[in-house]
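The full complex has more chains than appear here; those shown keep their coordinates.
Letters A and B mark the chains as written, and numbering starts fresh at 1 in each.
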Amino acid sequence: MPENIFPLDSSKKFTEQEKLGHNRWHPEIPPVATVKPGDSFRVDCREWFDGAIKNDDSAQDILDAPLLTVHTLSGPFAVEGAKPGDLLIVDILDVGPIPQEEGPLAGQGWGYTGIFATRNGGGFLTEQFPDAYKAIWDFSGQVATSRHVPGVSYTGLIHPGLMGTAPSAALLAKWNQREGALIATDPDRVPPLALPPEAEHAILGGLDRGEWGRVGGEAARTAPPRENGGNQDIKNLSKGTRVFYPVFVDGANLSLGDLHFSQGDGEITFCGAIEMGGFVDLRVDLIKGGMDTYGVSENAIFIPGNVDPQYSEWIAFSGTSVTLGGEQRYLDSHLSYQRACLHAIDYLTKFGYAPEQAYLLLGSAPIEGRLSGVVDIPNSCSTVYIPTAIFDFDVRPSAAGPYQIDPGMGAPKASA
Amino acid sequence: MPENIFPLDSSKKFTEQEKLGHNRWHPEIPPVATVKPGDSFRVDCREWFDGAIKNDDSAQDILDAPLLTVHTLSGPFAVEGAKPGDLLIVDILDVGPIPQEEGPLAGQGWGYTGIFATRNGGGFLTEQFPDAYKAIWDFSGQVATSRHVPGVSYTGLIHPGLMGTAPSAALLAKWNQREGALIATDPDRVPPLALPPEAEHAILGGLDRGEWGRVGGEAARTAPPRENGGNQDIKNLSKGTRVFYPVFVDGANLSLGDLHFSQGDGEITFCGAIEMGGFVDLRVDLIKGGMDTYGVSENAIFIPGNVDPQYSEWIAFSGTSVTLGGEQRYLDSHLSYQRACLHAIDYLTKFGYAPEQAYLLLGSAPIEGRLSGVVDIPNSCSTVYIPTAIFDFDVRPSAAGPYQIDPGMGAPKASA
């Protein structure tokens, strides 16, 4: 069984741990540990808000969620012999919530899904859902249920939302240039177009404290996925998956975090998924010079594991790239997926769900979101598939009409 | 076994058949046949170009493909008692190529995938692939192979690319208004932003010929999916699928066509999929008033069948919403899927495929295209999954480096 090379104490804050992680991308953050090709090891991961979200029936914590502090990453872990141009093989041997603990920290037997308020980051459907909502999920084995979203239980598709290698200085500069240029097109937008470097809340691991101001001022925020992998939020990076990351710095410097107990394609509620802390068991190896050999230079490639939850029946909804207001957009797959998700929400409300309950469900359940048609001008066609077996009742359309659930207390809400 | 209510003679043109279909959407096109709720029936379908594409080694026919004539639809089929506001249940009992025929018409034991030239419609990656290409696929049972794309064979995920109910006059007017407004923003664009009504090549079934000019001048083109379903190109509408369409006119007036032997999510090469003619066995039923009861008013919903080809290992590629030129776009899932597909193409070329072979493969193989992350500003993350078992060789990365295929004659090309 792999040795834990990054243990976390659930009773202490992220910054008070024996080994300090980081919440920004920068090549100068030194490795917190070094492993060899072929090594297996365990890493604990803190939930992305470091305990700010509580297991209660209020969404005030979601409304006030400290976005500047995320993500609390474990790492970097250097791999001996890794050089720029290599491919780093990462096998996800296991991943799960915090073992054998109950308590107030997400991952201690429970997790949460949030809808962010528009003024605090928003989400995929923020125009329709401008306020903050929260759902708490209880874990029982690999199954999650919620007092805030009744009538469903799903088998967790557990995965790290964020994993990646350190950028080189040149790559970091490229990120800052292009994202800065985007922000500059509408710098006051709410929510913003992108997140610029921010030094005040930066945590930079073992970097000399005297450098935190300079490095924090240029280090990349961890929200978006980029060439190094990063916050890809790919629900399929589950147990048994092999990922191949490009290496940009000596040692590769792998970091990871943002564990999810379950998530649908898109992580559409933003603080979507079922967020939690926990552990990941990894094994690393190298393909020397693999970036050029396999043409992999800008993004991770991966082979998903073979123990994902199996569902064999799905109810699916489609959407096209016409806005809710009726405006025709040109092959906008982002819009067509929004419309597909809204169609699913409309449908679920007929069974008694509040719209925000349906939205929280789509963010956390193992839904499939597919780019079904991307060439039939002017309409993209996106589709979203919900496994029917996650419902306690028959969710299929019939002449008998929809079953009516008891929506219970509903999902807690907080408005600005 | 269901009666064939729309037989087609493979030796005759679409317009010379005993029963005439149509290639435009309009409420005034009269039903070609009427069925009852609960009825099962067979419908033959012509391949979408009505035989213009040949089983040969030239792409000239793809370059000259007659886009104004598509799609050659079977129908409309009226359902007794269907009224606006109902949901039309359509069970796809079976679907396949033209039974027991060999010959020059796509569907007679073979099909084709095309990459359209930019000047003739283009496709998902038209900037990278401005010329026309073609691949011919031979069918053996439910398996397709191609002399133009060696080293792969896939089990067909056979489905109708296009199926839908007739629009009401009001709905049609809405389409023309919104698509016209889009076209007006850049009327001379190549390829165009959308396709306006076009009367000259319109085929309008049993409508009185004296009306063809007027109706053809306002009837909607069949390329895009819309509220009535239509050309959704959803690969999962396979055998055993139940679809629920909104009903907009008395009788529902269902039409269908554009059969595909196989297709990946997105149908990315435009004349993607493996195009063919063939048959579909359907059973229809009604949920009276179902549009309101289930909140389904703008798009089809569906429950996919349970006999799709099973693959258990996939190699996956991700992409973000940064252009090839390095520009950062804001949560553009269309772009991120393009980048994921380009990453897959780059990878496959390392095994000896020409880029256009890899592109044709992605358009026709049962790939999964997922909207993995849609909220992590500013980068969407899209992912594309290719089943490893479709390759005759080991397509996974390893220290040994990529196997080298014999690319054979390659995919025929035609330039403007």
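Note that in this section contacts are C-beta pairs under 8 Å (C-beta built on N, C-alpha and C of every residue); 3 or more make two chains touch, one makes a residue touch a chain.
Computed from a predicted model, the values in this text were never measured in an experiment.
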Here 2 chains sit in place, yet the whole complex recorded in the file consists of a number of copies equal to 4
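The rule we apply is simple: only the chains that are shown with their structure count from here on.
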Seen from chain B, its contact residues with chain A in the complex are 87, 123-124, 174, 178-179, 181-182, 191-195, 223-227, 231-236, 244, 265-270, 272, 287-288, 290, 293-296, 298-304, 306, 312-320, 322, 326-334, 337, 339-340, 343, 346-347, 349-350, 368-383, 385, 388, 396-399, 401-402
